[in-house]
Each structure stands twice: as C-alpha cells, then as structure tokens.
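Omission of a single protein chain aside, the complex is shown with its protein chains in their original locations.
By written order: A, B and C. Residues from 1 in each chain.
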Amino acid sequence: MKPDTKVMTMRDAIATYVKDGDTLALEGFTHSIPFAAGHEIIRQGRRELTLCRLTPDLLYDQMVAAGCVRKLVFSYLGNPGVGSLHCIRRAIENAIPRPLEIEEYSHFGMVARYTAGAAHLPFFPVRSYQGTDLHRANPLIRFVESPYGDGPVGVVPPLNPDVTIVHAPRADARGNTQFWGLLGVQKEAAFAARQVIVTVEEIVDEGVIRSDPNRTLIPHLVVDAVVRQPRGAHPAYVQGYYDRDGEFYLEWDRISRDPGLTAAWLQEWVYGVPDWEGYLDKLESRQAEIWQRLAPGTALSEPVNYGVYGG
Amino acid sequence: MKPDTKVMTMRDAIATYVKDGDTLALEGFTHSIPFAAGHEIIRQGRRELTLCRLTPDLLYDQMVAAGCVRKLVFSYLGNPGVGSLHCIRRAIENAIPRPLEIEEYSHFGMVARYTAGAAHLPFFPVRSYQGTDLHRANPLIRFVESPYGDGPVGVVPPLNPDVTIVHAPRADARGNTQFWGLLGVQKEAAFAARQVIVTVEEIVDEGVIRSDPNRTLIPHLVVDAVVRQPRGAHPAYVQGYYDRDGEFYLEWDRISRDPGLTAAWLQEWVYGVPDWEGYLDKLESRQAEIWQRLAPGTALSEPVNYGVYGG
Amino acid sequence: MEYTDSEMMIVCSARALAGERVVFVGVGLPNIACNLARHTVSPNLELVYESGVFGARPARLPLSIGDPSLVSGAASVCSMADLFMNYLLGGRIEVAFLGAAQIDRYGNINTTVIGDYHHPQIRLPGSGGACEIAIHARKVYVIVRLSRRTFVERVGFVTSPGHLSGEPGQRAALDMPGLGPQLVVTDKAVFRFDRSTGEMMLSSLHPGVTPETVQAEVGWPLAVAPDLETTLPPTEQELRLIRQELDPGQLYSR
Partner (left out) sequence: MEYTDSEMMIVCSARALAGERVVFVGVGLPNIACNLARHTVSPNLELVYESGVFGARPARLPLSIGDPSLVSGAASVCSMADLFMNYLLGGRIEVAFLGAAQIDRYGNINTTVIGDYHHPQIRLPGSGGACEIAIHARKVYVIVRLSRRTFVERVGFVTSPGHLSGEPGQRAALDMPGLGPQLVVTDKAVFRFDRSTGEMMLSSLHPGVTPETVQAEVGWPLAVAPDLETTLPPTEQELRLIRQELDPGQLYSR
C-alpha cells in the first residue's frame, strides 16, 4: 500500500524510487512522454538500467547516449516522422558509448507483455510471430498449442518493471491520475510495475477527479509519487496543453548524428541545468514565443451527469 | 461494414437482427441492462436462443420463463441483493417450461471469453479453475502448460455472439456510443459480436460525441442498429438518468416463485403492450410518481480540454 | 447493550481488518463490516468492488455491488476486465469476503449446486467472481451463519478452493497466489484454520455459546484452538456506528 501524501519534487521522486540496475518503463505513445523524468534520471547518473518502451523515441536515445542503459526492451526504434534514433543505432551497431543489449517484440507483443504483467498472467497469447524471424531473434517469444485445436499460438511473457513513470494531464495529491487523448499503454505499464511515479501538468483537487471517475485510469492504489511538472513532456505534446515541438525532433536528428554534438547537448540541456525549470528557462530564453507557438485552441468535452444517489 | 443511417425502431431492430436459434449477449452488469430490447425479443416470439451474460438477472429470468431460451452461458445466477432467479431455477431443476442447457464459468471466465472473442484469440488464460470442480462441470474450461515453466494455466475459449445488445446513455445516429458509470463487459461483448444493437437514452449530435472521443467505447464501425429508447433499462438503472427500481426486484421475487403469476405478468407487461412505450405508460399509470422517485440529483463531470490543433 | 447476530458478525469481521489495507467487498454484511473498519481499526482501508469501483464514497448504503451510489464520487471506475485483471489477478487485494452455501472442514466453498450437477436438487447462484477471489486474494474471510446444512465434512462441489484436502503446499502447487481462507465468521463463533493441517478450528465463541452448541451444527469432529477465546461483544461505539451511520435502516444488521 501507498502512503497518503505522495507529492514530491522530481529530484526526490527519482532519487527515492529509481536505482542503478532497475528495469524501467517510461511510457507514452508519441503523446505525453515523460521527458522531464528521463532527464532527471540522466542528471542523477543512474547506470545499468533496462529500459522498456514500445517506441524508445528521443528520450531513450538521450538516455542511451548518456550511458545510463544496459539493455533496451522495445518494438519500434524510430524518430517518428523523421528517421533513425542515431544514438541507439550507434550503441547497437558500434557499442558507443557502450554495448547495448536488446530484447525485441512487435507493438502488440509489448502491449501484451504489460497486460500480462499487470494481471500476473504467466503468458499472453498474441496470435502473431508465425512466419517471421522475430522469435528466432528473441527466444522469449514462444508458441503454445491451443487446447481447442487451432494449432500453435504465439505467446509473450509478462513484463513487470521495477518502476513505471508516466506523464499525465492531471492527478490529485494521492495519485488518482486521469488521462485523455492517446492512452498508449500507460494503464497497463503502471499496474504491471512494482512502483509508479506519475508526473503531471496539474495537481487538482480530488473533487475534480471524483467528478469523473471513469477517466481515472491509474488509481492512487498503485501510485508512489506524484510530481507536478508543467510542460514535463516537451518536446512531446500533452493533449489540450501544448503541441509537439516538431522542430526539436528535426533538430535532434542533426545533433544525434554526431557523438560530439550529442554530448554537448546533454551537457548544456541536462547536466548544465539544475532541474526541469532550468531546462524550461533556457528554452524560453532561446525561443521567447515557444509556448505561444505550441498553444492549442480550446475544445472542451461536453460534461456528463453521474447523478447524485442518496445523501 | 455498417451503413451510415442506423437509427431504427426497436421492433425493426429486433426483427432484422435477432433470429431463432441465435446466440445473443444482452450485457450490462447491474447497470444499464437492455430490458426494453429483451421484452421485444419475447414479444416477437424468438425461440431456441442461446443467451450469454455474466449475471442473467431478471431479464433472462423473464426470457427463460417466456420459453425463448434453449441454453444459458453465464457466471452468476442471482437476483442481486434479493435471492434466487426462480424461473431459471425451475428450468434447470424441473425443466419448466422446457429443459435448459447450461454452460457455466466464473465472472473472469466470461470476461475473458468476450475479450478473446473480440480479439479473435483462440483462447484466453485466466489462471483460475485449478482446485475447483468448475472445469469438471464444463469441459470447455481447459488447461495449457505455460511455455515459461509456470505449470498448467486455466484457459477459456472465445465467445462470439451472433448479436450483442447493450443499452447506453448516448450515441450518435451512426452508432458511436458513449458510456459512463459501471462499464461491465459492454465493449468486449460488442466487439466480439457479428452484429450489434445499441439502445440509448438519447441520440445526440455527433459533435457531442466527438467532443470527448475517449468516452466512445463502441465505435460506429461495429454497430448495426441504434434505437432511441429512453428508460429502456427499467427496472435497472442508468447512471445519471434514473435509479434502480429496487421495489420491482423485490416484487419479481414474489411473482417469479409462481409459474402462474409469472405467466400473468408476462401477459400483462410484455405480450399485452405493443412496445416499450406501452410498458412505460402502464408503469406510470400504476405509479404516477415513479420517475420522480427514481430521479437522481445532478453531478456533472468537470470538462477536459482536448485542444484545437490546426485549422 | 443488546445486539443482534448480524451486528456481532459485522463487528467480528471489521475487527479482523485491523492492519489490512485493500479489501474486496461484497454487498450486505461485508460492506457494512468494511465501512465499520474504516471508522475504527483501519481508517485507511481501501474498498474494491467487483463491479469496477475503487475508492467509492457512497452517499447512501449501497443495495448491490453495482449500486450507482458507488460510482458517483468514486476515485476510479473501470471495466470488469480491468478490475479482474489489474486488481484481483494483479495481486492488489489483501482481504476478500466470501459467502457460502456449503463450506467444509478445509474451507472449500460450494455456491454452485446441491446434488448432481446435471440433475440438481438445488441450483445455487454459481461462482460469480468467487472462484477467482478464492484463488487470488491474499486472504479470504468467510461470513456465513452456522448450520449443519452449511458446515459439511466435504462440499459436494468446489466452486471456490480453500485448503483443498488440507495437506500443506497444495495451493502453491496449483499456482494459487492467495493463502486461502483465514477466518470464518458466524453468528455463534469464529473459526480460523490450522496452518499445518489446513483444518478449520474453533477460535472464539460468542458470549453464551458453548462448544457443544457449535459442534452440533458442524458436520465433522471440530478441532478447537488451544487458545479458544470468548468473543468480545460489540462495543457501544461499534453499535452506534452501525445503527446510526452505516445501516440506519437496519437493512442488513437486524
């Protein structure tokens, strides 16, 4: 069980819950990627991590470049809409800055692994992988005979991270966390984890959360730390809060092709700032108009009536 | 694929999509049970049905009493908070009005069957049934050896109804259907079905639906008919619309104990009215204050901002 | 103060929740017991309902686990797939309450059928979620009235496995994460289970009840705990909470 007061600083949350050698999942499919948390992990110098994510994206590219990572568990290595993740490619192809072990699935394989992890199922059937070389590359992908006579069925084992970190629009102080927009695998990854850190755009009164319980995909029951971190997903986006900073995704392609530029970028934007507020200050000092540029218009959901019963 | 205009009368929807001998799922866990649709099936005299539901509840008790049903697939036979489902018990114990075949699971077994049905998985692992007699009573519950060395794991086969019928608060005319409150297995049962009928309290403009796409659990892609049927779940409740009519659940206990009273009730309330409007008229003529009695207060969800991106 | 059998059962159940944090709750007596525990021994107790509700704040006494009052103002409401997978199988439930039509010497429970399965004498409700609860919840507490019809040497049908035939290690060998039944609360006495034999044993007698009275309602030679106690009667505070706050209509506690 989790304590009642879970609001922490990012520094304390990472220092308390993320240890060298841990298996981590920082999830979020394109949407709401926990960049601020990842940078803090780099800054605190965590090492020998196993990082799990469907789409490692720029965040894991940066963590690999920083030397935090021993192993990657994933299903798609790409800079979405741009091209390669050059740091991860360098690590896999040339062991720079260090050798990188990989364990590879398809998207649904990863989804199924988190789902099985959350439910403590010994395996999850995916009806995939037949006729491919993926199960030759990864011996954890196996086949079982269907007891209903449908032949062999591809299965994957559960995935239970030591820590799952997700970024969300809002939570209450106890950790009841609400999501809208793309949901990715955040719910499954959180329930599958031993410990959960939630970083949010806003900490709201629990009355806001309780006015719409169907939107609470991660309940406080499984949450260990709540970190208020506005704009904590930049350069990714948060639905209704800010847009994706597509320019940075392009710029990272240029930076990450060169190990020297990459190191300099990490020095300047991660090690060289004390925290995410420092990163945001630097960002705004370079691009005064950035948040105006990334601001979406307003499109509110129509309310629904849950009703008052009794009382 | 489904046509664009799907709004139909209840009579036409049932006549078009429900055939003698079909396997049906009328789902909704306590909440939003499609009583109006069930009554129309009785009224149209459908026979030899296989009815699937976690909790048959009063609705299937009535359909069994009316002689529509050849077989029941279920996990809990009870009048919630009251006691037995007497008509179903009579059918199982004494073949009245006809023998009733049963196929029995636990709740999670039924949930897993719909889930596997929706995803066309040949089986779903439940990690249940070991040490019980349930798999001796139902040979469709089987065990497979985990390929990761965790020993035998209970599994269930997919369930794919010919028709799934659910009642929901609101949908647009194409069938994009939104839910709040208890969600039961409605989504899984709908995706698992060959055809889907949605009955709703309100048909709303698609702008209402599209203002909150995360609430659309059943997309128009899988919906064949949309029936506007306010109060279509009575005596069950619809969150925010009306309360459960607990008095009727008690009264049914009395009526259903006696085959004669049961037949008279069906005659008066189902066969004796032309449609659900007739049922509601009769209800209001007996209890003028019924909807005031069952009206909840208002408790609106706090809106969320999805944002406008582009345009 | 006078009290009813039901009130005694509620109080015994609530007290057994001291130190527990997450309980899977059925409607009726368990619901009142869990809420009583929140007011007394276990203020941070979290209630999980099979229907998909976590962190309910009902404005009235819920009449079923699907009551709309459990939904409005809850912390989270999810599908049944999520509830069973992420909460129950996921190992988040520390204690769950079960009822029983029959319970045997080793805590195995029947809620399916009396007589032959295919030609039943009495058709009972079946498992619902009980089978999964019995396997996955860390501890199971049974609430049931004492009766020779109910307490049988061997249940005719195992819906929810207890300690099986009693030999230690059987549950683990069958991949059951939970410890099985730990407590049986009745209107006459409370039972626990012997860890080495898996057998139910008389643990506490309600005031005025003799071991012989209990044995007369149990269908096997009943073991008695070496430290057999007399149940402390409900306190004034417990009764006040039940009568004034938790079940003011005496719907369940009468």
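We adopt the following convention: contacts are C-beta pairs under 8 Å (C-beta built on N, C-alpha and C of every residue); 3 or more make two chains touch, one makes a residue touch a chain.
Here the structure is a predicted model, which means the values were calculated and not measured.
**Q** Kindly name the visible chains that come into contact with the excluded chain.
**A** Among the chains that are shown, those touched by the missing chain are A, B.
**Q** One chain is left out of this view; which of A:Tyr17, A:Tyr60, A:Tyr237 or A:Trp265 touches it in the full complex?
**A** Residue touching the absent chain, from the options given: A:Tyr237.
**Q** Would you mind spotting which of A:Gln62, A:Ser128, A:Ser211 or A:Ser256 touches the chain that isn't drawn?
**A** Missing-chain contact among the listed residues: A:Ser128.
**Q** Which residue among A:Gly117, A:Gly184 or A:Pro213 touches the omitted chain?
**A** A:Gly184
**Q** Who touches the missing chain here, A:His107, A:Arg194, A:Arg228 or A:Lys282?
**A** Checking each option in A:His107, A:Arg194, A:Arg228 or A:Lys282, the one touching the absent chain turns out to be A:His107.
**Q** Of the residues in subunit B, which ones touch the absent chain?
**A** Counting over the whole complex, subunit B touches the hidden chain at residues 1, 4, 115, 118-121, 176, 187-188, 191, 206, 209-211, 213-214, 216-217, 219-222, 306-311.
**Q** In the complete complex, the non-displayed chain touches which residues of subunit A?
**A** That gives, for subunit A, the contact residues 29-31, 54-55, 74-78, 80-81, 84, 88-89, 92-93, 104-108, 111-112, 115, 126-134, 137, 150-153, 181-185, 187-188, 237, 239, 243-244, 246, 296, 299.
One rule holds in what follows: only the chains that are shown with their structure count from here on.
**Q** Could you run down the chains that neighbour subunit A and subunit B together?
**A** C
**Q** Could you work out which chain's C-alpha centre is the most distant one from the centre of subunit C?
**A** A
**Q** Tally the contacting C-beta pairs at the A-C interface and at the B-C interface, and name the larger one.
**A** B-C
**Q** Which chain is most central here if centres come from C-alpha coordinates alone?
**A** B
**Q** Where the centres are mean C-alpha positions, what is the separation of subunit A from subunit B, in Å?
**A** Subunit A and subunit B have C-alpha centres separated by 37 Å.
**Q** Report the inter-chain centroid distance for subunit A and subunit C in whole angstrom, where each centroid is the mean of the CA atoms.
**A** 40
**Q** With centres defined as the mean C-alpha position, give me the subunit B-subunit C separation in Å.
**A** Comparing mean C-alpha positions, subunit C is 29 Å from subunit B.
**Q** At which residue positions does subunit C touch at least two other chains?
**A** 53, 67-68, 71-73, 77-78, 84, 89, 175
**Q** Please output the residue numbers of subunit B that touch at least 2 other chains, ranges allowed.
**A** Residues 127, 150, 153, 181, 183, 239, 243, 296, 299 of subunit B each touch two or more of the other chains.
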